[in-house]
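Quick notes on the structure that follows.
Shown here: the complex without one of its protein chains, the others still in place.
So, subunit A:
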Amino acid sequence: MAAAVSGLWLPGGEGGVSASSLSMERIRSLTDLPELEAAYSRLCGEEKGVEEELEALLEQQNTIESKMVTLHRLGPNLQLIEGDARQLAGMITFTCNLAENVSSKVRQLDLAKNRLYQAIQRADDILDLKFCMDGVQTALRNEDYEQAAAHIHRYLSLDKSVIELSRQGQEGSIIDANLKLLQEAEQRLKIIVTEKFDVATKQGNLPQVERFFKIFPLLGLHEEGLSKFSEYLCKQVANKAKENLLLVMETDMSDRRAAVIFADTLTLLFEGIARIVETHQPIVETYYGPGKLYTLIKHLQVECDQQVEKVVDKFIKQRDYHRQFQHVQNSMVRSSATEKIEPRELDPILTEVTLMNARSELYLRFIKRRIVSDFEVEDSMASEEVKQAHQKSLDKLLNNCLLSRTMQELIGCYITMEEYFMRETVNKAVAMDMCEKGQLTSSMVDDVFYIVKKCIGRALSSSSIDCLCAMINHSTTELESDFREVLCTKLKLGFPATTFQDIQRGVTSAVNIMHSSLQQGKFDTKGIESTDEAKQSFLVTLNNVEVCSENIMTLKTTLESDCAKLLSQGFGGEQAEAKINSCLADMAAVSNKFRDLLQEGLSELNSTAVKPQVKPWINLFLSVSHNIEEEEFNDYEANDPWVQQFIINLEQQMAEFKAGLSPVIYDSLSSLTTSLIATELEKVVLKSTFSRLGGLQFDKELRSLIAYLTTVTTWTIRDKFARLSQMATILNLERVTEILDYWGPNSGPLTWRLTPAEVRQVLALRIDFRSEDIKRLRL
């Protein structure tokens, strides 16, 4: 409102002083009439404006006055409100004080209640203390150690500060005396329990041992109890182990289990410890609380390690393990310097070692599971750090125990020996290779895969993933380099060609034999192997290569499912599966290498054995004139000049391969041969000349050939003969221009495999076609 008022007044105030744009001096100085008139009209205009403003202001007077009246009326009400507000504030202050008073009393009451409770508690404690003191004395007198220990436990669980406070009270001296008695009793009880426990262990009195074992934690002696108890258990383990080892020494070599007696002994040891853990785990859990099993097992593991060491030492000594390993190592480094160890001799020891490791893995897995679940109960509320610390101490126990290290050492030697066993046995199988008549493959393929499977299977039976992977790797190497090399060498000898090539080869080999006999002074009969045998050997090797490739894939699949079984039992770490898969993938890759080798062998066979035979037969086509008249055509009809003989020859030739090769390989070979025939035939056709009837003759011949080849191959061969068929079509034309019925837009479903230039070339083979007509063709 104030703003509105000042707003109203401002223009007026200012107007009084300088509202006019014309000052008095300026008006006075005006002398001209037009100027004066102009000034006058301006002033008139200004006056009018001022008047309008004034009127507007005066119109507002009424509203302002009425507002003033209302304001005056509000005055008394405001005074009333002020009084009320004061009163309210007073009331609030009062209530507040009142509430403060009440709550402080409640607080005091609460405090009093707490103190009262504490007092009662302390009185109870003091009573308890007294009760405990009396109880302990009586219990001790009655040799009721459980009761006594329970009293001591009660005393130990009392709040120490409470006891301290109680001693300062009026009855301090009495309590002091009581306390002293109690402490004495505690000490006495500890001594008694320890003594009694020792006596019980010495007597081997299990109920007594367990009785006092339960008392230790009541006296706050958890660690001591566990260590003493495990000492007792260890002694039992040791005694049993000693007995078992003695039994081993007495075992007759003819005993059924003699070959795996050390594995059996370890098994007994592990089973014994596992049984102990199984039996005593409930007591430890109940009386010592969760998380204590680790301590017990840690103690037991020390004993286990000692016993394992003894067994393994005996094993190494009796089985001559290290010397055998040395021997193997020497034979591997210097191939023939030392006398080689017979691989078969290693067989039993290798089996035993894997069995020993399998048992150890099983035992360690048992222990791990038990400790993990025990820790899990304890760690359910614990921080991440505590959990990790527990995990670490568990890993340390499992990885660093002598048992693990000893087994790792044994397995380390085992892998080298197993590799040697595999390589030597494979060599033997190769050396003893035999192929029975009528068999497509020779004995070594089955033998080699049997050996490889056996070795990997044995590594698998050790339950050690690293051991298994190492043997898969070694097998891959063995198959990929050594064994593949054997087959390669055999294929490199080549397939001996017959007839003309035979004579050539015979001459060179005779010269070679002469040379070697001159050099060595003796005649080497090995040089003249019968051709048939060499042929047979080449075909068998091809079959072998194919079977190898397949066997590797089968082996991989089998191993995959075997490994899955092992993994599902919880053996191996987190990456076990990835490791195995990677190693198996490497093995599978070798299968392709055998496949490549097969292809190389096949093309070798095709080019050295098939081609030299087939080519002359096809060349005979040239000696059969296709520039013929009706008479000759009819004669050919009666006495086929070429194709029937060719088919017969081919059949004879291929029959040899069909009998000697597996169906799959034979199929590949016939495919190669078919391509070869197509290419060669094309060459001779382009060298011949044809009459109209000659073209018809060729068409008949080609149809017979295709019909025959279709019956003997499983592939569709039409495609391979597409070019030749098209050539036959061209040679069968009535006129040159007839080609246009088949060419370009008229070709219909036919796809021409011949280029326009080739079409012209074929057309030119027809002696009755004029070259101008051919040239004139628009293709």
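By our rule, a residue touches a chain if its C-beta (ideal position, glycine included) is under 8 Å from a C-beta of that chain, and two chains touch if they have at least 3 such contacts; residues count from 1.
The rule is short, and it goes like this: contacts and distances are computed from a predicted model.
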item: Chain excluded from display, named as in UniProt, from "tRNA (guanine(10)-N(2))-methyltransferase", "Eukaryotic translation initiation factor 3 subunit I", "LYR motif-containing protein 4" or "Ras-related protein Rab-30"; value: "Ras-related protein Rab-30"
item: Touch with the omitted chain, as defined above, among A:151, A:474, A:535 or A:760; value: A:474
item: Which of A:272, A:601, A:641 or A:694 contacts the chain that the document leaves out; value: A:601
item: Of A:455, A:491 or A:665, the one touching the omitted chain in the full complex; value: A:491
item: Listed residues A:589, A:707 or A:767, member touching the removed chain; value: A:589
item: Residue touching the undisplayed chain, where the options are A:395, A:533, A:560 or A:651; value: A:395
item: Touching residues on subunit A - with respect to the absent chain; value: 395-396, 399, 405, 408-409, 411-413, 415-416, 419, 464-467, 469-471, 473-474, 476-477, 484-485, 488-489, 491-492, 575, 578-579, 582, 585-586, 589, 593, 596-597, 600-601, 604
